[in-house]
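All protein chains but one are shown at their positions in the complex.
Moving on to chain A:
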Amino acid sequence: MDFSVVVEYFPRLLEGAWVSVQLVALSVVLGALVALPIALARISQNWWIKGFPYAYIFFFRGTPLLVQIFLVYYGASQFDVVRESFLWPILREPYWCAIIAFTLNTSAYTAEIFRGAIQAIPEGEVEACKVVGMTKAQMYRRVLLPRAFGIVLPAYGNEIILMLKGSALASTITILDLTGMARTIIARTYTPIEIFLAAGGIYLAISMVIIAIFRQVEKRQNRYLGTVSIKVPDKG
């Protein structure tokens, strides 16, 4: 084993890690924006409204992320309409294809997490909104969404870590994320153990940062819960 290659190629690995972080950050933010209306529609009593989110979530949770990436990257270019449309400059870039696939995928999971959180709010608190004469919109804005935000944190932090690990799949469509960069280096140096160990270590470090951030936000957000504290597994 020769760990000098790790030292030599460490800056390249960090470059890859930066791409991974971008992919995760962008798709998580966009995913949350997409997830919110989907979660709200999913809660509706009305079959017309909840049918679409139901199918959406069913599809994206039920198929592998890798298949979804391939569908966007290889699939979209099969259609002339796509290639001739204004979207082509975006859809031709593997980077944006990965972001689109990740966003769609994480939004489905996140929508379910949001829905669970909104439905976990005790019915009495909802009734308290009704009896002061709040409209539905006021109820969501003032009570349900802020409450759900606190409830959602542990599960949501988990989803972001899953997304970080899932982002390694971006390397299959030529993106030089952390995994892609590691494989490129290995192809040159034939040192798979050293480089993959280093890459694994960097993934671990990023996970730990995400966990630490979420623990802080949770502490702040849930301070009003007094004695209740929610533990996040310390596995990194």
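Brief remarks on what is shown
The working rule: a residue touches a chain if its C-beta (ideal position, glycine included) is under 8 Å from a C-beta of that chain, and two chains touch if they have at least 3 such contacts; residues count from 1.
FYI, contacts and distances are computed from a predicted model.
Candidate names were "Copper resistance protein B", "Electron transfer flavoprotein small subunit", "Membrane protein" or "Octopine permease ATP-binding protein P", and the UniProt protein name of the unshown chain is "Octopine permease ATP-binding protein P". Among A:Ser44, A:Gln138 or A:Gln216, only A:Gln138 touches the chain left out of the display. Residues of chain A in contact with the chain left out of this view: 122, 124-125, 127-128, 130-135, 138, 142-143, 146-147, 150, 223-227.
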